[in-house]
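Here it is, the structure, as structure tokens.
The complex appears here without one of its protein chains, the remainder shown in place.
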Amino acid sequence: MSGVPIGWYIALSAMLFTTGLVGVLVRRSVIVMFMCIELMLNSVNLALITFSRLHGNLDGQVLSFFVIVVAAAEVTVGLALIVNMFRLLGSTDADDADRLRS
Amino acid sequence: MIGLLATAGLGGLTPASLRTAGGAFGAIAGEGGFAGEYVTAATGSPADFAWLIPVVPALSAAFLLTFGRRIGRVSAAIAIAAVGFSATMATAVALQIAAAPEAERSIVKVVAEWLPIGDLTVDWALLLDPLSGVMLLLVTWVGLLIHIYSLGYMHGDERYPQFFAYLNLFVASMLVLVLGESLLVLFVGWELVGLCSYLLIGFWFTEMPNAVAAKKAFIVNRIGDVGFMIAMFLTFTAVGSLSFTEVLPRAGEIAAGTAVAIGLLLFVGATGKSAQIPLFVWLPDAMAGPTPVSALIHAATMVTAGVYLVARMSPLYAAIHDAGLFDVGLLIAWVGVLTALVAALIACAQNDLKKILAYSTISQLGYMFVAVGLGSLAAGVFHLLTHGFFKALLFLAAGSVMHALHEETNVWNMGGLRHHMPVTFATSAVGTLAIAGVPFLAGYYSKEEVLAAAIETPGAQLIWVIGALVAGLTALYMSRWFILIFLGESRFADDIHPHESPLSMTLVLVVLAIGSIAGAFIGVSARSYPRFWQLEHGELFEWLAPAVQPYVGEDPWFSETGAAIIVLALVACGLTAAWALYLRPADIAAVRARMGWLYQAMLRKFYVDELYERTVVMPGHLMADGMAAFDERGIDGFVNGLGRGTYALSQVGRRVQTGFVRSYALAVLFGTLLISALFLGGTLLGR
Partner (left out) sequence: MDVLLAQTPQAEVVGSTVEFWVFSVTAVLALGTGLSVVVLRNAVHAALMLVINFFAIAVLYALLEAQFLAVVQIIVYAGAIMVLFLFVLMLLGVGSETRFSDRVPGQRTAAVLLGIALVVVLVGAGAGQFLGADAVCPADGSTGPVCAGLAGPNDDGNVAGIGRLLFTTYMWPFEATSALLVIAALGAIVLGKRQADEDVTDLPVVDGPADAEAGPELRGELVTASGDATEEQS
């Protein structure tokens, strides 16, 4: 074997993305859902970096850098929100957040 | 023949309204072809103003309908003045026609253009000729008399002005019918009199039976009108016009089959309006209206419209008679005589004084149709005129009696009124004898002329026999009517004190009684009046010659004198039988028992109404119910179903709003998948 065709990285990224997505839909605990979102973000980063290598410039990596930064900010705020949700509803089950249900 | 142009009197011609006519009618047997010569009205002559004759009563009616309530009793005066004006104008026109030479007696007066549609041109035009002149005089003068009678009869009614308005409207409509120069204008009048009949029969509409009777009259008339309309369509197709001035001279050119169809369909219309079999059921029920209405409409004028129509279209019937395909005239005569028989039988067993007269009217109308059907049009018109006099007289007398006995209608609760109401008694006697066919009174002569037509037609033997029988029956039931009301012992309650009617009513009765005697001289020559067994045609026959096409045969199959004697004998039998049976009516129960089922059938009007109820009315109701159900369930159901469907759909759609974040995320995923597949699909497939 003489190396990895670049497409395998992309395929891996797609699979990780889908895993994260299904996780968001299937899990009921909001914290785990959030973790799955982070998984999705990471898979996107992987894809960006792969494409950066594919095209031969570093733009993809810079973009990926920004994604990491924003993800960090997002996690901060998101977790604060989750804490608030827990304070309000007493649980972190997403199905309990049904105030808008008719 | 070449048509003549008239420049009588002052004015010139109006070429646009000229009508010339004249066809070659060599093929027509009978008394020469139909001349069909028409002239225009000379300017300034009464004929020129003839359009006022129907218009003035119409305007009066409109005025009275609008302002009648406010002017109250004065409306009678206005109405009478309007009809009086029409009567005077009608007389003037008739005199003008009489003064004109024979060839110029058919005057056309175009009032206004109406329908220029493609190939069809119909104008508001009047045809003033001997036939319409006769009808004109009858309608206006008898109408005037009945207006005067209504002064007394309708006194105190709360809708007094409306009554006179409707009466005026009726007179106007009948005049349009009679004066119309085309089938369409005649039809306009035809429909309008039907409407007025409805309005007047149902005048006291707050009582349900009256409203029902009015509705029945209108609807049954309408059925006949369908025939009339189809006949008009066929006429237009065959001739290309609806004007009498064009249709009548060219009646001989119409294809035999079409002509038969037109003749039949016109007669269908006539059966509706003139209450012949099978559309006679409305006339007895129409007695629910006020008595002047019965007298005017259902004795003298509206019901004669059918006879007038057939007489007017006599060239057509003559052509059919000669074509030999199917003699519609003979059919008309048969329907007439059978109607006369059935109606006479029913009348023998009725107990309501107005219903007896109603069936009598139907019976006498049958006679008229016998005459016109067999081609002796003048005889039919003669009987029409005399019948107008004595039937109106009898109805008005009945009204007088009803007034005196507080609206009692059962003859078995009357009797002995000759002491209390002498004028009514005397005039009713004249009327009864006239209709029974006693010599020296008008009815005898006109009936004889009708039966003479049957004698002169080979093949009409059975018609004559039945006609003679009906004459006997007429004498029977009419004298029964008279005896039970005026003679014998009083059978009414003790607290009723009948008195004679006011002058406005009795005066009219007297005038009509005089007419019932003097009317004889219209149709028979003065010479043959006392020699009543051998009659000669009178003025009327000559007078009507330019306007109609008689086709009655000329070889009698029996001696006329002998026939007259037989009929007289039957009449005498009828009178005596009634005298014997009804003067002391205590024994009547035994007679009834002997007659058994026949009596029941006659009393129940031969169950015709019940038959119609089953076969026509009930299916109509079922259809109406079906339609209503369809509307309710089908259409409403559809519309409501749409609403319900929307609701159900929304209930389903509501499920999408679960309130759970995760299901929304799932929906987003689904959408994303679709979009990405769309976008990347190209790449996927192009690979």
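Think of it as A and B in the order they're written, each chain with its own count starting at 1.
Throughout what follows, contacts are C-beta pairs under 8 Å (C-beta built on N, C-alpha and C of every residue); 3 or more make two chains touch, one makes a residue touch a chain.
Just so it is clear, the model here is predicted, and its values are computed rather than measured.
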{"item": "Touch residues of chain A, complete complex, unshown partner", "value": "1-12, 14-23, 25-29, 31-32, 34-36, 38-39, 42, 45-47, 49-50, 52-59, 61-62, 64-66, 68-77, 79-84, 86-93, 95-96, 98"}
{"item": "Contact footprint on chain B, counting only the chain that is left out", "value": "658, 660, 662-663, 666, 669-670, 672-673, 676-677, 680-681, 683-684, 687"}
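The rule we apply is simple: only the chains that are shown with their structure count from here on.
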{"item": "Intercentroid distance (Cα basis), chain B paired with chain A, Å", "value": "97"}
{"item": "For the chain A and chain B complex, residues of the former touching the latter", "value": "21, 24-25, 28, 94-95, 97-102"}
{"item": "Chain B to chain A touching residues, read off their complex", "value": "654, 657-662, 665-666, 669"}
